[in-house]
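One structure, as structure tokens, below. Some questions next.
With one protein chain held back, the other chains of the complex are shown just where they sit.
A and B label the chains in the order they appear, each numbered from 1.
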Amino acid sequence: MSRSLTTPAASRLPLLAAALVAAPVLVGAGYAILASLGLAGPGQAANGMLDASRWHFVLSSRSTWWSIGWSLQVAIISTALATLGAVVVAAAFSTSTRADRWARGVATLPLPVPHLVAAASALLVLGQSGLLARIGYALGLVQTPADMPPLVYDAPGVGLMLTLAWKEWTFLALVAIAVRGSIGDLYDETATGLGARTWTRWRLVTWPLLWRGLLPSVIAVFVFALGSYEAAVLLAPVQPAPLPVLTMERFADPALARRGDAYVLALLALGIAALAVGLHEWSRARWSRLHTDTTRGASS
Amino acid sequence: MESRPVVASAHRHDAWCIVVTTRLPAPHLLRPIALLALVLFSLGPMLLLVLQSFAFGWRWPTLWPDTLQLDAWRNVSSGTLGRGLFTSAGLAIATTCAAVLFALPIARGMATLPRPWSHIAAALVFLPVAAPPIALGAGLHVVALQLGVAGSWSGVWLAHCVPAVGYATLVLTGVLSTRDARDEEVARTLGASAVHRWRYVLLPQLRGALTEAAAVAFLVSWAQVALTLLVGGGAVRALPIEVLALVRAGQETEAAVGAVLLVLPAMLALSALRRGAARV
Partner (left out) sequence: MCVLTAWVASGCGASGRDSAANDRASVVSAADELATLTALPWDSVVERARGTTVIWRKWRGDPAINAFVDGWVAEQLRTRYDVRLEAVEGQGAELVNQLVLEREAGRGRGTASLLWINGETFAQLRAESLLAGPWAGVLPSAAYVDSASPIITRDFEQDPAGYESPWGSVQFALIHDTVRTPEPPRTFAELAAWIQAHPGRFTHDQGFTGVTFLKMLMYANGGGVDAFAGGFSEERYARGRTAVFEWLARVRPQLWRKGTTYPPDVAAMHRLFANNELDFSMSNNQHDVINKIRQGVLPPTARATLLRDGTIANAHYVGIPFNAPNPAGALVVAELLLSPQAQYQKLRPEVWADGTVLDVTRVPEPWRSRFASLAQDPRALSRDSLARYARPEVAPAYHERLQADWRAWVRGDTARRE
């Protein structure tokens, strides 16, 4: 292989290139650290001295932790729902018949729908006076909008969860279909030949390979759900406020000195994202070899 | 995989499976119902938006708009939505070109890195993709201000390229690290130049992945809201920004028109791309 011909310095070049791609995030993080300490940005202290009061305020404020907890909860539940839906699609429409291929296409068609559009249509459908409520009215189940259980602007954030789940489901379905396709039918057929039932085949053959192949994407989807601002601002309640909404609120705080809070919150969000990135890479590294081996094994 | 555990567990779960399969009413209807549910769930919201885009006065409790009209659509070419469409298209195409151009050598390089470094590199590349847009946008804004491109098309283009390159690199790395590199080796030992190797061996092998990477980069730029807002400062009016403004202003019909314009061309392009790639 060509590796033996390259010098150690040149072989580090791709690492530097990768670092270059990540550089804007690191620069942003650096600036945010300075801004949160009052050394830069709108919250700059006049005397140029370090001011850690914004950190103290944000970390000791109840609404910060409510916000983080709520955002995490919404992201986890919506990711779980999306994963479930994606797995169902991948498993139910896994053959190569025309209907199944068409179904797979339909499931992944809404991929280009941005969070914003998904949230706007969620308002139209899930609102107390939305499409679901109007269908209920036509069926006589609902007399006024107030009879419809609130799904938007609600404290549990059901509407937001459903919207994020719907958006992420198409992406995860795409990945699940790809993973399912690359697993192939060899193991499945072998197990059937040995007399295993559908559920057993699923539980012991397909599912273990599927979830390991899906895990990196599930973690990625979780991070996207956590950081989404447009959907949150359209559908979330006042209390608890989602983390991106709280961050933007602090950016717009009338007292300039308090705008450093926004940078603190952004750094907290970035920290969670970095953790997820680490997990994502670990899971990819851990199981990509297994995945590759199975594909090689299936095709040989 | 061992055959014995499979058979043993199959016996244990026999009874449960029989219960499941015999209790379901008309299992042959399950498939069409599932298909219908899929179509409704997947395409329903989009169809609703299409209907809303033709609506004038659609309020509780009617299930159909009071009036249907073409006015909102007729205003597209002359109004801000048409301009937004062009801006977004230009940005997305430029981002796709730059992203794929950068991602390919980076991914190839990353595939040659030894074990611990390749994972660190992959994590670094994923960082701009996973970073919350507000944090990423604030950093990019500062960089753009320093470079003097904040509030301009080029600044927003550079900002879009950051997550786009990250995504594209990830897509390509996935393929490059698992593909069979022996064809390229053979070509080299037979004396093919680098250009020839790229043209006749590498690119054909990667065609599917390159298409995928290009599609992803295009989508990242096309649907981008936060970066365009933070780095463009409202001066670069991409289509999603216009749609956001319309939604915020409560203009349901115009927002629906914008949403359809935002989604439909991308949907068609993606399905065409996928059909093309499938044929390969």
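A few notes on this one:
In this section, a residue touches a chain if its C-beta (ideal position, glycine included) is under 8 Å from a C-beta of that chain, and two chains touch if they have at least 3 such contacts.
Fair warning: this is a prediction, and the values are worked out from it, not measured in the lab.
Across A:29, A:68, A:113 or A:164, the residue that sits in touch with the chain not pictured is A:29. One chain of the complex is left out; on chain A, the residues touching it are 19, 23, 26-27, 29-31, 33-34, 39-42, 44, 53, 57, 61-63, 66, 123, 127-129, 144-146, 150, 153-155, 233-234, 237-241, 249, 251-256, 258-259. Chain B meets the missing chain through residues 56-57, 59-61, 80, 141-142, 145-146, 148, 150-152, 233-235, 237, 241, 245, 247-254.
Simple rule for what comes next: only the chains that are shown with their structure count from here on.
Separation between the centroids of chain A and chain B, computed from CA atoms only, is 14 Å. The touching residues of chain B, counted against chain A in their complex, run 1, 3, 5-7, 9-10, 13-14, 16-17, 20, 31, 34-35, 38-39, 41-46, 48-49, 52, 59-63, 102, 105-106, 108-110, 112-114, 117, 119-140, 142-143, 162, 165-166, 169, 177-178, 181, 185, 188, 219, 222-223, 225-226, 240, 243-244, 247, 252, 255-256, 259, 262-263, 266-267, 270-271, 274. Those residues of chain A whose C-beta lies close enough to touch chain B in the complex are 1-3, 6, 11-15, 17-19, 21-22, 24-32, 89, 92-93, 99, 103, 105-107, 109-118, 120-122, 124-125, 129, 131, 133-135, 137-138, 145, 166, 170, 187, 190-191, 194-200, 203-205, 220, 223-224, 226-227, 229-230, 234, 244, 247-248, 263, 266-267, 269-270, 273-274, 276-278, 280-282, 284-285, 288, 292, 295.
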